[in-house]
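Below, a portion of the complex is reproduced, with chain positions unchanged.
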Amino acid sequence: MIGLHIPDSFIPLLQAAVYWVIALVFIALSLRWARAEMREEKVPLVAVLAAGIFAIQAVNVPIPWGTSGHMVGAALAAIVLGSPFAAVFVLTLVLIVQGVLFGDGGITVMGANIINMGVIGGFVGFYSYKGLNRAIRNPYPAAFVAAWLSLFVSALACAVEMAIAGTFPLGLGLFSMGLYHAVIGVIEGAITTVALYLIVTARPDILPKESGVTA
Amino acid sequence: MHLIETRDLCHVYPGNVRGLDRVNFIAPRNARIAVIGANGAGKSTLFKHFNGILQPTSGTILIRGEPITRENVKEVRKFVGVVFQNPDDQIFSPTVEQDVAFGPMNLGLDGETVRHRVEEALRVVGITHLRNRVPHHLSGGEKKRVAIAGIIAMEPQVLVLDEPTAGLDPAGVRDLVDFVNSLARRFGMTVIYSTHDVSLVPEMADIVYVMDKGRIVASGTCREVFVQHEMLASVRLEVPVIPRLIGALRQEGVGISMAYTFDEAKNAFLEAFGRRG
Amino acid sequence: MIEELFFIEKQAYRKSPVHDIDARAKIILCFAAIVAMVAVPYSPVVFPVGLVFFLLFAILWALSRLSPLVYGKRVLMVVPFGFFLILVQIFVQNPYYTVYTSIADLPFGIHVYRESVEFASILFVKFLVSISFIILLSSTTRVQDLLEGAGRLGLPAEFSLVLGMMVRYIFVFGYITRKVGESLAARCFSPFDRNLPYRYRLRVLAYTIGTLFIRSYEQGERTYMAMLCRGYGRESHLYIRKKPLARRDLFFLLACMPVVVCTPVIAWLSSQGLL
């Protein structure tokens, strides 16, 4: 949904560089994941899937009070591919294209955006799904909460980073972005859940065995 | 009043690419209409005007005598059902049944009517046995039928099929020809389709339009169109093999009457041989 | 965003002296301009620097023979979140100032501060200059040239291959999304049709999104197989032909880079009273 792509100049250069370094570590790890997957290497597969997620993010989703938003899809990618690194890989590629081609999310702050949407979105989405699914043994509510959480925590992280940067007050940031994404997250959660249901119906074999999803 | 009529219809794509150039097209009631042309001739572009997916750059399109407006576009799409070439772009529900129900649901029909419509559409297309299947696992030909059923369920009076035989094997093509013919015969529907497989056309068309580079370069019955060998060659189409063979023999002085379908040809040859033998 | 993608591509395919310049030169200039702009501290020094940078951008945009409307349209595509962040600034205090003077008192104890207005303007200038250079880069350089340029500038081989595939397939899926949209419309569905229940619309969108996911996953499977057939392995990389920078490209860099490097330095030195 709108409001997570931090633009250039909202984070000072030095801090942006620190985020870039952290992001690069995760990108390297995700590349290693894509290469060392036990069944077969996934680099090309994930590259093509990233283009698919780009298209998915381009689908306009109506928001009840009149505007339109779009999916982020980090939790969906992580859940279906069975690794948070899938989200890091996919979202990194998507953010590079969005940043360089569209100017959606900046260049210097791209590291921060990758951390928020890819790393935090992916890890929160994946592990909350895994934990909840183990606890309640039903993948769909688990996916709903996971997708909601992944968006919500990403938004909080975004607010914290800008507060550190001094370009947006912490309290107001946490409140406004948190509230907005808590609401919007419900839509992300609903779409993720229903999309997951469709994927399980059509291609149950894609999902990792331990995900506990059965068609 | 024609079901569909275009008058000097032009469409220019962004980047000044000419899609349609002064197209005058008429679809009468209960007709089977073939639009033939090479790839990129403008067939799909024309079809997307029939239900208001594309708007004319200039010229007019009239559906039952009326132009398409914001207000009547839903009515138009109910009246003119367009089935696109690739069924994968049109099928997305978890079951065949739900997918076929999608159109009727969007028309705001009540549950009972939707169920009835779905039933009927599945039956007409001959896929009642697939109703609970996951569309994803169906064969190409089956998916094609699901896509058609999805449109039939909206009970259009004009069915538009973009390259319906693409990717089908001979048995699939045969089924489709029979299906199109039965829609026209049994349900009185008007069926418009595009194809570059010219050999099918004599068996399933009352009217033929030939398109090239966005223009309609010829139209008429099969007989009128398929005698124009040079014209067809110039638009990168072939004359179906039967009239081509008979034409070549006639040029060599063989006395045989022209034929278009297999059965006609067989009779023509028997007659020619009989007369001479 | 798909239609925007095709829109951007269309601009990048035009001809002009700026379009003709090697992608490497444009990448270096635009990235340098953004980094330099971001590097300028949050202080009024930003204004003269921003003005010079924006003039540089405006000259290049004029040379690119693209309409100002294209620029306007592209700015509008990206601004919402940035504008929201900037607009809110005038009501709040930030750590870059110590003293705040209220210039307008609104109900509920909300104040508009002079310093905050200044800070918002600073952010606005930096933001606008940064996105202007990105817009310049992608409006005058084709995606494939951008990628090739990045590869020639030393983007690691594994990234150029992966990004290359991404670039290739966003257009494939771009066309697919367009067709899916047309087939939804043909069956009288619009996600924004208020006659249909909201939950129903959301479910349909979720199904189409799930289908897109499966289709891209399966495209990945098939593509991977086709790559194997052509000897794909760990060492595979994108073919990028060597090509030296033309004299014109070097001249372009020589003309523009000093502006990008020197303006902030001079502005900062003079603000510190060192000049």
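So that you can tell them apart, the chains are marked A, B and C in the order they are listed, and the count of residues begins at 1 in each.
Note that in this section a contact is a pair of C-beta atoms (placed from the backbone, for glycine too) under 8 Å apart; a residue touches a chain by one contact, two chains touch by 3 or more.
Predicted, not measured: the structure shown is a model, and the values here were computed from it.
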| item | value |
| --- | --- |
| Total copies per chain kind in the whole complex, with one of each drawn here | A x1, B x2, C x1 |
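To be clear about the criterion, only the chains that are shown with their structure count from here on.
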| item | value |
| --- | --- |
| Topology of the chain contact graph, where touching chains are joined (line, ring, star, complete, other) | complete |
| Between the pairs A-B and A-C, the one where more C-beta pairs touch | A-C |
| Separation of chain A from chain B, taking each centre as the mean of its C-alpha atoms, in whole Å | 44 |
| Between chain C and chain A, distance of the C-alpha-averaged centres to the nearest whole Å | 20 |
| Residues of chain B engaged with two or more neighbouring chains | 92, 94, 136 |
| In chain C, residues with contacts to at least two other chains | 176, 207-208, 210-211, 214-215 |
| Contact footprint of chain A on chain C as seen in their complex | 1-2, 4-5, 8, 31, 34-35, 37-39, 42, 74, 77-78, 80-82, 84-85, 88-89, 92-96, 123, 126-127, 130-131, 134-135, 137-138, 143, 146, 158, 161-163, 165-170, 172-174, 176-177, 191-192, 198, 201-203, 205-221, 223-224, 227, 232, 234 |
| Of chain C, residues touching chain B in the complex | 6-7, 10, 176, 179-180, 182-183, 185-189, 193, 195-196, 200, 204, 207-208, 210-211, 214-215 |
| Chain B residues touching chain C - in the complex, by the definition given at the top | 14-15, 48, 51, 53, 74, 77-78, 81-82, 84, 86, 88-94, 102-103, 105-108, 136, 150-151, 154 |
